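Reading through the C-alpha cells given below for one structure.
Missing here: one protein chain of the complex. Every other protein chain is in place.
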Amino acid sequence: MSNKAVLIGEFRKFFKFLIQEMKPRGKWLTPFNIISIPIILLGLVILFFRFTKGLGSVTNLSQQFPWGFWIGFDVVTGVAFAGGAYIITFVVYVMRVEKYHSIVRVTVLNGLLAYIFYAGALVLDLGRPWHIINPIIGNSFGYNSVLFLVSWHFLLYMIAEFVEFSPVIAEWAHWEKVRKFVSALTLGAVIFGITLSMLHQSGLGALFLMAKPKIHPLWYSEFIPILFFVSSIFAGLSMIIFEGIISHKVFKDLIGEKSHYSYEEIILGLGKGAAIAMFVYYFFKALIFIHEKQWVLINDFWGYWYLVEVIGFVLIPCFMFAYAVRNRSIGIIKIASVLALIGIILNRLNISVIAFNWDVANKYYPSWQEIVVTLMVVFSEIWAFRWIATRMPVFSKEN
Amino acid sequence: MNRRNFIRTTATISIAALPLGKLNAQENKEKKEFVGVLVDTTRCLGCRLCEVACSEEHGNYVPDVKNDHALEKIRDTSEKQWTVVNRFETKNGEVFVKRQCMHCWQPACTAACLTNAMFKTKEGPITWDGDKCMGCRYCMVSCPFDIPKFEYNKWNPKIQKCNMCYERLQEGKKPACVQACPKDALLFGIKRELMEVARHRVYSYPDKYVHKIYGEHEVGGTGWLYLSAVPFEQIGFRTDLGTTPYPEYTKEFLFSVPLVLFGVPALLFGLNLLTDRKNELNKNERWENE
Partner (left out) sequence: MEFYYYVNIFETKGLEYLLLICFLVLFILMVRYISTSDKKKS
C-alpha cells in the first residue's frame, strides 16, 4: 500500500519535472527558429497531401525512378552521416582511448536522433506504411531480402543506441539506480551496435546490387557493400567534426572545460582518422576501376562526373585532412570535412538517383515538396537535438 | 539374442523407421513443373486482343484498340495495363512484341521483397499480396525488366503487374491473353515442353528465325519465352542482362551476415579485454616502480 503511494508520488514528481522541462527556454525569435518553423509547418501540409492523395501528388517519382530524394538523401546519406556514433563508441569503449570520451555522449545522441529521423523518413516514402510492422512480426519474414536485413538492423541499432544514451537520460531524471543498471549495459550495447553498423552500412549499398543493369557501370560494382562501409567511416568522422564546430559555437556556455584534452586535439585526431580512411577508400575505388577496366568509360559526361566525385571530393579532402593534421590547422580541417560530406552526398545520390537509369529520357529530379519535406526532417532533428542538449548532461564526460 | 543379432535388428528397425521413402514420395508429389508462355513474334499481327482480355480479366483499364492509335509509339506496361503490344519497324517489316512480366525462374522481385508480398508460386507465376506489401518499391528497383508498376496517385497504392492469371491457372484454364490470341502467337505450357516446341520451330525454319530463344537463359531463365525473326535488340529487348539469376548478386552479402554477427562481437570483446589487460599491466608496473 505504502509502496504504491510512494510510486505514485514519484511518478507525479517526475511528471511535473517533465512538464517543466517541456517549456521552451531562451529567446524565441532566433534566426534558426524563423527559418525552421515555417518550413516544418509547410512540410506537415505537404505530408497531409502525400498521405491522402498518394506519393505522386507531391513527389516526382515515376515508374522508372521508384526511389528518389527521400530514400537517396534522407535514408541512404543520412545513415552514412550517422556512422560517427559507432566509430567513436568503438574508440572509446572498446579500445578505451580516453581522449575522445568527452564527445561520446553528443555523438551517440546525434547518431540516435539521425536514425530516428532519417531512417524514420523511410516511413514517409512507403506506399503502404501501415504494413511496416509486417517484416518485424507475423508470417511475412522475407529473409531473402537485403531490405529485410537493413530494416531489422535499423530497429535493433536504434535500441542499442538508446541503451548507450540512456545513462544520460537517467542522470537527467535523477534515477540513480536506473543509471547504474543501464551504465553496466553500455559495453554490450556498444559491441552489438558496432556489429550492426558494419552490416547495415554495407547493407545499404547491397540494396543496389540487384539494380545491376540500371546503375551506370562506373558506380556499380559487386563491392558496393564494402565501399559503403568504408566510406561511412570517414562520413561519420567528418560529420562529427562538422557538428562539433557548429555546436561549439551554438552551445558555447554548455560546454565546460572539463576535458583535459583540448577540443583542438580531438578535432585533429578525428581528421587524422578521416584522412587515412579516405586514402584507403580512394585505393578501393582505384582497384575497382582497374578490375572492371573502367577506363573505356571515362571519356564522356558520366566519366568526368565520376572523376569529380572521386578526385574532387575524396582525394582532395583526403590530402587536405593530411595537410591540416600536419600543420595543425583547424580551418583547413573544417573545409575538408565539408568537402568530404559533399563527396558522400554525391556518392550516395549518384548510386541511388543520378546515375540510376542514367540513359533514360525522363530523368528524375526532386520536386520542391520533396526538398521541403527533407528540410523538415533535418530541422526537426535539430529541434530535438537542441531540446535534449539544453536539458540533459550531453556535453559532459562523467559516465 | 546375441549381440550381433541385436545390432542387426536394431539397425533394420531404425532404418525402416527413417522416413526416407516417405520423403521421396512427397518430393515427387510436390514437384510441379513451372509453366510459361511461348511468344512467337513472327505470328503476332498486333490486334491487341490480349491487352483487352488481360484488362477485362483483372478489372484494369480496357483500351479501345480500334481507335486509340496506341501502336504509334513504344509503350511500357503501366499501373493500368499489365500487358502491352508494341510495334517495331525492322528490315523484315513490322514486328509486334507483347510485353508483360517475364516470370523469372529466380526472380529479383521476390528476393527483394522483405514481406514476401511478391511470391513465386510453385506453379511458376509470381503473384503480389496486398495484405503483406508495405510499398517500399524495392521490387521495382531490382526487377531487370522494370515490370512492377506502382500507383503513385492513390493513398492506398498497389503494385501492379502480370500474375499470369494465377486464378485461372488454379481452375485449370489458360491465361486470358493466351486464350484470346487468334493467331496462336501465344502458346501456354510447361517450360520444358515449350522449349522443345521453340527449338523445333527454329530448326524447321532456320532462315525464318534468329537462332536464339529469349528467356531460355536470360537472368537465369524466364517463364515467358520469345521467338523472333530479327535480333532481339531491335525489338525492344535488353540483351545485356546476363544469365546470372539476380538473387545471386546479393547472395554473398546475405551469407556473410551471420558470419559477421558470429565473429565481430567476439573480436570486439577480445580487443576490449586486451586493452583492459594493458591498462592493468601499466598500473602494476608503475606500482612496482614506485
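The chains carry the letters A and B, assigned in the order they are written, with residues numbered from 1 in each.
Basically, a contact is a pair of C-beta atoms (placed from the backbone, for glycine too) under 8 Å apart; a residue touches a chain by one contact, two chains touch by 3 or more.
Note that the structure is a prediction, hence the values are computed from the model and not measured.
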| item | value |
| --- | --- |
| Residue among A:310, A:325 or A:346 touching the omitted chain | A:325 |
| Chain not shown: contacting residue from A:126, A:226, A:250 or A:276 | A:276 |
| Option touching the unshown chain, where A:184, A:246 or A:290 are the choices | A:290 |
| Contact partner of the left-out chain, one of B:66, B:91 or B:211 | B:211 |
| Touch list for chain A against the chain that is not drawn | 265, 268, 272, 275-276, 279-280, 283, 286-287, 290-291, 293, 322, 325-328 |
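Here, only the chains that are shown with their structure count from here on.
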| item | value |
| --- | --- |
| Cα-centroid distance, chain A relative to chain B, in whole angstrom | 34 |
| Contact footprint of chain A on chain B as seen in their complex | 76, 78-79, 108, 110-117, 130-138, 140-142, 144, 146, 149-157, 238, 240-242, 246-247, 249-250, 252-254, 257, 260-261, 264-265, 268-269, 271-272, 275-276, 279 |
| Residue ranges of chain A in contact with chain B within the complex | 51-57, 59, 61-64, 66-67, 90, 93-96, 122, 125-129, 131-132, 134-135, 140-142, 144-149, 151, 187, 191-192, 194-195, 198-199, 202-203, 206-214, 222, 225 |
